[in-house]
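Of the protein chains in this complex, one is absent; all others appear in place.
Should a chain be cited, it is by its letter among A, B, C, D, E, F and G, assigned in written order, with residues numbered from 1 in that chain.
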Amino acid sequence: MKVIVNGRERELAEGATVAGLIEQLRESPDGRGVAVAVDAEVVPRSRWDSTPLTEGQRVELVAAIQGG
Amino acid sequence: MKVIVNGRERELAEGATVAGLIEQLRESPDGRGVAVAVDAEVVPRSRWDSTPLTEGQRVELVAAIQGG
Amino acid sequence: MKVIVNGRERELAEGATVAGLIEQLRESPDGRGVAVAVDAEVVPRSRWDSTPLTEGQRVELVAAIQGG
Amino acid sequence: MKVIVNGRERELAEGATVAGLIEQLRESPDGRGVAVAVDAEVVPRSRWDSTPLTEGQRVELVAAIQGG
Amino acid sequence: MVDVNAEGAAREPATGTLEIAGRRWGSRLILGSGGFESLELLGEAIVAAGSEIVTVALRRVDPGAQGSIMSVLDSHGCFLLPNTAGCYTAHDAVLTARLAREAFETNWVKLEVIGDDRTLYPDAPELLEAAETLVGEGFVVLPYANDDPILNRRLEEVGCAAVMPLGAPIGSGMGIRNPYNLAIVVEQAGVPVICDAGVGTASDAAIAMELGCDGVLMASAIARAQDPAKMASAMRSAVQAGRLAHEAGRMPRRTYARASTPTSGVPEFGNPASDRSS
Amino acid sequence: MVDVNAEGAAREPATGTLEIAGRRWGSRLILGSGGFESLELLGEAIVAAGSEIVTVALRRVDPGAQGSIMSVLDSHGCFLLPNTAGCYTAHDAVLTARLAREAFETNWVKLEVIGDDRTLYPDAPELLEAAETLVGEGFVVLPYANDDPILNRRLEEVGCAAVMPLGAPIGSGMGIRNPYNLAIVVEQAGVPVICDAGVGTASDAAIAMELGCDGVLMASAIARAQDPAKMASAMRSAVQAGRLAHEAGRMPRRTYARASTPTSGVPEFGNPASDRSS
Amino acid sequence: MVDVNAEGAAREPATGTLEIAGRRWGSRLILGSGGFESLELLGEAIVAAGSEIVTVALRRVDPGAQGSIMSVLDSHGCFLLPNTAGCYTAHDAVLTARLAREAFETNWVKLEVIGDDRTLYPDAPELLEAAETLVGEGFVVLPYANDDPILNRRLEEVGCAAVMPLGAPIGSGMGIRNPYNLAIVVEQAGVPVICDAGVGTASDAAIAMELGCDGVLMASAIARAQDPAKMASAMRSAVQAGRLAHEAGRMPRRTYARASTPTSGVPEFGNPASDRSS
Partner (left out) sequence: MVDVNAEGAAREPATGTLEIAGRRWGSRLILGSGGFESLELLGEAIVAAGSEIVTVALRRVDPGAQGSIMSVLDSHGCFLLPNTAGCYTAHDAVLTARLAREAFETNWVKLEVIGDDRTLYPDAPELLEAAETLVGEGFVVLPYANDDPILNRRLEEVGCAAVMPLGAPIGSGMGIRNPYNLAIVVEQAGVPVICDAGVGTASDAAIAMELGCDGVLMASAIARAQDPAKMASAMRSAVQAGRLAHEAGRMPRRTYARASTPTSGVPEFGNPASDRSS
């Protein structure tokens, strides 16, 4: 299936979860300093494993940078 | 009947109109520079004659002063 | 003989006067707006005719310009 | 004899010296922080003993204060 | 204001006209009528300032009082600009504007929605709300704003006919406290910018105009001067001076000096020392 | 300057006259003739500024060149004020003043004794020496000074007819850098104070006059503006605005606001909330 | 920051502590982590500035990039203050704050809702809306505001833990452009006031503290100095200097001089003339 991750279309296996996506995107699975929103709703870390992604969802995965 | 005119209670005859009230309050009946609101609604000059006042209404009668 | 006029050496005939020098230097002999110093002393217009120049004198001839 | 000390006339014994005057004026004879001028001439500490005062001289005796 | 216009044309270098919502005026100095000790002083100030637009406020009728401010302004052919001074909410400001429309048969309003009575600064959200409502009702809205470029842009976006950023608190006479903000407001504005409040003396008005404002509105600087009529003349000249300077394009600034007199051709008189010794 | 005076009387509120050494002028704006790209531009600026006094400098005769600056100034009826620009010693300045007296048949001189060519600031001791010498020779001395109150007092004490403290370096256009000093100079002066140098735009001239100066002298601010004639008009208005404001007596400054509209008699329209909900 | 606190106690006169929402810090200088060319430079600046609170932003994960900013801040024991930089609506700012809460396990947020990208000034109505929403969700909200006293009061009224008025545009280094407004904000505030943005050099930070601010937040002034670590030291001293001066109570200003040396008892040496002639 296709989801939009940080503005880019991405092919994921059916049944992929937020946790799975994050592992793909980052070496360190420890998610400190990282957060996720799916369709403009924040997904708490505690629910990453249990949150499946579905076709066409828009995922924003953000991390800390220098700023402000 | 009693109406509140510019914050003060005032006794008016039954059937009194906005026009009548203005005449009482000002020498010059020519209403230029004057405006009226009854219960927070503006009463256009054209309807002063035809607008009766009723018990307990709040009338604000304003005129030009130096300012601003 | 040689005199230094406005910083440049200049050959003049013996007996040359301040008045003569000015005529050489300017179309308009009317000296308005012009003044002369010989060896750091001002020569009043009234004495231009009667003031001879001598070998080696330093003449400053000045006129009005935009300024200030 | 009379001398003017810091603007005030003062009676001194004949033969009085600068050193003697200073002793009169200050508990601590150690003159650190003090200087003397007689008739607008500074008298170095080394010459206080040997400098006699004479009738009518003007003595300025100064010391350190907070300032500046 | 035909007289003043003609007079102005005869008397002063052209500085264009102030155009707001399709109307034009020869004077860029809008006068607030508040604070004058008498209507006579107000009349003298109007003449001396050459102002064509004058503000008025609305208050509860004081039985017996004459509405003579109207006759003074009429006699000088002034264009009345009612304000909503004293309103602290969008609701009250909107109602006051509606009353003014009735009283003066004008849809123009100087919109004031005050945030507190110590600074008399506007309340930005309430001001925006009132402006949007009144524009929707067909008013020509001239909002009294702070000098925040964002607020002034929003006011333009909701349809205000001009923006009126303050230079300093009303009646403070502190001048243009933040010329940088005012310059940014002017630069980004697509409607006329009138500097409202803060002017204390002539140079303050000139500075506002030099920054590119299209006009200046003031009351206290004139009304509370020791000689109001003379200060009104000063302000008339100052607004014109500032506008002309803005149009003329000022010289560049530089930290060091630059001679205005040619440095070549300077006469040489030999050694000063010898001369002095003589 | 009869025309200008008459015109002025007709055209502007009286701001008294500038009186120096017993002579009077209607204009308080002295124009430096330096820096104009052409004599035509200079002529236009003289007219637009309404200046009556114009400075000139002396330089070695450039054979062939016409002394046409003279004819321009004569044609506008200007009062010539020769300067000693370019002199770095009292000796040279004194000789230059003597030459100017011969050339222009005037005993007036704008005395400049420069300390260095980056700031063009005056050299105080040399300036004082030259001023004392020239006063002794019967000159009417107008010294270009810095803004040091002590130097300006000394210049008055040696008999200068006016003092001309600078606002900022010549040609810098930086305005009145130290208004406090200028105010002290004005306050203690027994002769006219002309602010010389530093003005960059109209408000600078207005500020100098508001501080109490009797006049302003400028060249670059006009000559180097994009539109010199228009800037000259701006300066004319600015000098007048500043003088009028000084005479009118400005309002007091205050940190906080003070309403210019009465705060009593404000109408009350009941609960905004209910209205908004509608 | 135990080390720094202890060190600080040993090293500096006590200037109280900065307390926000019940938490206390010894340093009144909040550091923005943006603009440093490397994390090493950021680390050096944190140490030199003695800052305990450091801001971070959130951006889309750059696959492969290390989140090493976290480790730098952790290694210096910094308190992370996430911001909502880059948000132009209340909606985006609220969502970004929620993401930050997840990412950093903190309910603190430096709330930024930008009005345009040339001034980076806040959008007052959107900022207020976002602040109210986030306070309602239990956030400790520190809003980046303009210097409008009314907006800052409204932000306090909706429950912000502090207000952060700007001194000048972010990254402009123009200092405190309107100290009057900042002073009014401080005077009326019931929560800490942190001057955010505008500081360009040490004296700017000192001025903000002298005006009574409880702290200063800066990034560019340090990150873009030629020697960031040295400027960080300068800022540390400047914030302390300004705070101490505020607490010490400055001398009164006066236009004229007042001798600091007694004027009585001055010796008299008779006539200078005679002496000079010698």
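Going forward, contacts are C-beta pairs under 8 Å (C-beta built on N, C-alpha and C of every residue); 3 or more make two chains touch, one makes a residue touch a chain.
Because the structure is predicted, anything quoted here is derived from the model rather than measured.
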{"item": "Residue of G:52, G:102, G:148 or G:210 touching the missing chain in the full complex", "value": "G:210"}
{"item": "Interface residues of chain F (partner: the chain not displayed)", "value": "115-116, 118-119, 121-125, 128, 146, 148-151, 153-154, 168, 174, 177-178, 180-181, 184, 188"}
{"item": "Missing-partner contacts on chain A, residue numbers", "value": "6-7, 37, 39-40, 58, 60, 62, 65-68"}
{"item": "Hidden partner chain, residues of chain D it touches", "value": "6-7, 25-26, 28, 32-37, 40, 42, 44-45, 60-68"}
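Here is the rule we go by: only the chains that are shown with their structure count from here on.
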{"item": "Least hop count linking chain B to chain G through chains in contact", "value": "2"}
{"item": "Same-site or different-site touching of chain E by its copy chain F, using the half cut", "value": "same"}
{"item": "Centre distance in Å when chain B and chain E are each reduced to the mean of their C-alpha atoms", "value": "35"}
{"item": "Whole-Å separation of chain centres (CA-atom averages), chain A against chain F", "value": "71"}
{"item": "Centroid distance [mean C-alpha coordinates] between chain B and chain A, Å", "value": "66"}
{"item": "Per-residue overlap in chain F, given as positions that touch at least 2 other chains", "value": "32, 34-35, 57-60, 62, 83, 85, 95, 99, 219, 255-256, 260-262, 265, 267, 269, 275"}
{"item": "Shared-contact residues (touching 2 or more other chains) in chain D", "value": "none"}
